[in-house]
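The structure's right below; bear with me while I get my questions together.
Excluded from the complex is one protein chain; the other protein chains are retained at their positions.
Up next, chain A:
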Amino acid sequence: MTTRVARVTTVVGVTVIVTESLSKRFPRVTALDRLSVDVGPGVTGLVGANGAGKSTLIKILLGLSPATEGRAEVFGLDVATEGAAIRERVGYMPEHDCLPPDVSATEFVVHMARMSGLPPTAARERTADTLRHVGLYEERYRPIGGYSTGMKQRVKLAQALVHDPQLVFLDEPTNGLDPVGRDDMLGLIRRIHTDFGISVLVTSHLLGELERTCDHVVVIDGGKLLRSSSTTDFTQTTTTLAIEVTDTDEHPDGTRAVREALHARGAEVVDGSGGLPGAGHVLLLTAQGEQTYDLVRDVVADLGLGLVRMEQRRHHISEVFKNDTDSDTQRKEAVGHDG
């Protein structure tokens, strides 16, 4: 039995994860190469290509795989010696499938809650609560084998949250999900911190989907730290809106009309054609905060056009580095690309 330490996630300035020149070498590959990074409370994205060392880092932080050199701490607990204490306070959602198909989500999550030390009654209550929070309702009594990928991901998330950890490691939680499923999952991840008060370390090979969800993004490549900064630094200045409008009799080329009207009002319209078919109907403009959205709405409405779509364009990580390191000599290859 252990006593709970006070929730640290709300305390500003406390580091949740610290690594100091952490290395992990396998006979043939170096998975982590002298990685030093501090992660604070909140939602932190860990971005890197497949094989960049994201999963290896999680295993080390869980105290399941010894580091070759260097050290790491989670909540001030040394991963090498206090793994069990760390695992009591964290949850882990693996990247791969990990669910038996012949039991129901409820049975499975109750069992996992008990494996985390929750007494039987508490395990059942927490399971019902957690499954509801991740968005599983009546289907939770059916065998997992019949679930969609999105539902399975929710069960995997529920088992990581059921014991009310202070930190969860989510390894590629959006893998295999369709765009709607992705957005749902990302929204859920955001809520894990804002509503549940649990810090999150989420990995992805897509920077684009993490930039909207995370407070902080750590980019690693080939086991090395490429960059660690808050997402506002990363992408606020480069937020691009994609707009598509209908044509009317009055404005046979609605797209051009909007472009001209926006230009007249001083908005910076980017050439979005890129030579792709159909891309001529999409306008890209740089958003400068809330007022840009209002501007687009007003312009479109004044012209009497229908707004088909207005969305934040996701960035390739390479774009970030291009914009960011133009002055810098270092230019990185694309670490990931949006699907």
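Here are a few things to note about the model shown:
In this text, a residue touches a chain if its C-beta (ideal position, glycine included) is under 8 Å from a C-beta of that chain, and two chains touch if they have at least 3 such contacts; residues count from 1.
In this text, contacts and distances are computed from a predicted model.
Per its UniProt entry, the chain excluded from the display bears the name "ABC transporter permease", taken from "Insulinase family protein", "ABC transporter permease", "Deoxyribose-phosphate aldolase" or "Simple sugar transport system ATP-binding protein". Contact with the omitted chain, checked across A:V47, A:A105 or A:L188, is made by A:L188.
The chain omitted from view is touched by exactly one of A:D178, A:D253 or A:D298, namely A:D298.
The chain that is not drawn here is touched, among residues A:K24, A:H163, A:R259 or A:H281, by A:H163.
Summarising the interface, chain A meets the missing chain with residues 1-2, 4, 7, 59, 62, 64-65, 84-85, 87-88, 90-92, 94, 96-103, 107, 111-112, 114-119, 122, 126, 129, 132-133, 135, 159, 163-164, 184, 187-188, 195-197, 294, 297-298, 300-301, 307, 310.
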